[in-house]
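Omission of a single protein chain aside, the complex is shown with its protein chains in their original locations.
Then we have chain A:
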Amino acid sequence: MIRRRTFLASTGAAALGTLAAPSVLRAQSGPLKIGTYGGYFEESFREHIYPDFTAATGIEVESIPEPTGEAWLVQLQQAARAGQAPADVSMMAQVPRIRGERAGLWAGLDTGAMENLGNLPEHFVHAYDDGRTYGTGAVSWFITLVTNTDVYPEAPDSWAELWDPANENRLGLLALASNSFLLEVTATVHFGGKEILATEEGILEVMEKLAEVKPNVRLWYRDEGQFQQALETGEIPMGQYYHDVTGLAAADGKPVRSTFPQEGAVLDSGSWVVSRASEMLEPSQVFIDYMAQPEVQAKLARFVGTAPTVPRELTDLTDAEFAAVSSDIAPILPQYDLYIDRGDWVNQKWTEIVTG
């Protein structure tokens, strides 16, 4: 029923738009191209978010599935050099978002035209050094400790499980320092906090500690699908993975669970940014502003399983709904500058010590 209604509403809006604007103009502008991570994310946005947005604003959306943030960043950058924008608005994880900022890839936004930005906490409104705003927090997601419920009838409660010799050859971990954030996890679990990551000696010490998990790691994955399938079958029964996708798989009846470890889950987020090559800056701003509404953030939590980027008080999420996408345990926040300013060094040492 909901689908049918939104379908009628959106076609109605499109028809109105066609009547109101000269057809040539519409042909030139085309739909607003919005990129989100391909697969489950992109499907959820296409199904639950874009139809309502089009109904509310009359702006047609073309959904673009993105590869991983880093790969998409390279594509956006190369395309922008040629004056092209494969997507106008893109959802970007924080490391590629900051890399794009350093390269001046994102278009400045007119905050005066975006009344909902005030809902977002300061750290979710991104600005260049000269003060120009260029992006906002889109969704937050947790990377948690996941297990196959057939193989592990009891839920684990600590990241320390990764080091347990009993889990030999049973783990699936993300292959890169900059998307696994295992350095932060190791520092929190074994060194009492992330302070040790301030120096190169400290980082090396953390890497040596993390290297002790190697006998337990069956798979260092780059591709999410590769691990999820192995987790569901019990082939690789434990690892780190995304809380939202795991929750959806569990809701589908798959024998998997996502646990917030007592040391905290890793809290990462995606942000909306606009390519400087985009000619659709104005509708892009309308979209970014629309997404900063508490109602839309609550809808994301219900349908996409992500944590809201606006404070919880502003939303109408119930305790149960909020608990499903977040946790009271203080999260482990990634130390993004580690992968930006020291990126090449960290990557080199990571390859030599941890995965090498």
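Convention: contacts are C-beta pairs under 8 Å (C-beta built on N, C-alpha and C of every residue); 3 or more make two chains touch, one makes a residue touch a chain; residues count from 1.
The rule is simple: contacts and distances are computed from a predicted model.
**Q** The chain dropped from view, which UniProt name applies: "ABC transporter permease", "Ascorbate-specific PTS system EIIA component", "histidine kinase" or "Putative tricarboxylic transport membrane protein"?
**A** "ABC transporter permease"
**Q** Quick one: say which of A:H48, A:R218 or A:R276 touches the chain that got left out.
**A** Counting the whole complex, the residue in contact with the absent chain is A:R218.
**Q** Kindly state which of the options A:A103, A:A251 or A:I329 is in contact with the chain not pictured.
**A** A:A103
**Q** To test your reading of the contact rule: which positions on chain A touch the chain that is missing from view?
**A** 68, 70-71, 73-74, 77, 96, 98-99, 102-103, 169, 176, 178-179, 218-220, 222-223, 226, 230, 233-235, 340-341, 343-344, 347-348, 351-352, 355-356
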